[in-house]
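Starting off with a structure, shown below.
With one protein chain removed, the remaining protein chains of the complex are shown where they sit.
Presenting subunit A:
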Amino acid sequence: MSEQEIREGMLLAVWDEPPLDFDPDKLIRRVEQKKSRRRALVAVGVATAMIVVTSLALPGLLPRDQDGQLASNGQPPPSSAPPSVSAEKKGQRIGDKLTEKLGLRMTNFKEVYASFRGGAYAYNPNSPTTPPQRPWDPELSGFVHFTDEIGPTALRVILTKDRTVAEQICAGATTCRDVAQSDGTTVTEAQIMEGQELARSVVLRKFPSGYFAEISSFNYNPATGQGLRQAAPVPVEVLTTLVTDPDVHWE
């Protein structure tokens, strides 16, 4: 087969070509549509990338306060909700107030100080380990430590939303009564006597929001589990004045 025959054969191969229905305008329109689709796709891609980069970079760029919380130039947040306070900060604030108020009420107490912790149930501050978190643990718990004539001991303070605290307060109590407050809250006062001596005095303030604030005085040091004494050092009346003090913001 010569080259000439190949040439002729190729020409013959296309002799019966179908009619060409080609419109350059249609082709141009298709290209323009393709271009605009590509531009839209690129724009969406760039916008997505910018959103991702911004969301990743923004937390690192904003100034932070001492607790590592994001700050906003000292301005309060625009919403009407109260500013969120970390449990530790709240515990410190309540502890300071209770220390102050207890010192005023019980002038014989020395070395009064508070130790609070968010989340965990009342614990021994001297313990080298932190107890594991449990579902029923309170929002905030701690102790107000003091030293009286007998020796060092403490009041236990709990702030929780767990209703079982309210349900169990009167269990085994020698006396138990509810005292309605003018602000809509209710204070339950309970005393557990062992013979003639006060083994435990406890007050529980119930807030309409569902919060419960409990202060207890034991005939031992609840912070250490030791220091057994004849009677609880703080009577229920003093605990009531502490739990209802308007300067202590429990919620």
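Note that in this section contacts are C-beta pairs under 8 Å (C-beta built on N, C-alpha and C of every residue); 3 or more make two chains touch, one makes a residue touch a chain; residues count from 1.
Going forward, contacts and distances are computed from a predicted model.
Colleague: Just to verify: the chain that's not displayed, which of "SigE family RNA polymerase sigma factor", "Cu-processing system permease protein", "Cation acetate symporter" or "Heme exporter protein C" does UniProt list as its protein name?
Modeller: Per the UniProt record, that chain is "SigE family RNA polymerase sigma factor".
Colleague: Given that one chain is not shown, which residue among A:Glu17, A:Glu149, A:Glu167 or A:Asp247 touches it?
Modeller: A:Glu17
Colleague: Using the document's contact rule, name the residues of subunit A that touch the chain not shown here.
Modeller: Subunit A touches the chain not shown through residues 1-3, 5-18, 20, 22, 24-25, 27-28, 30-31, 34-35.
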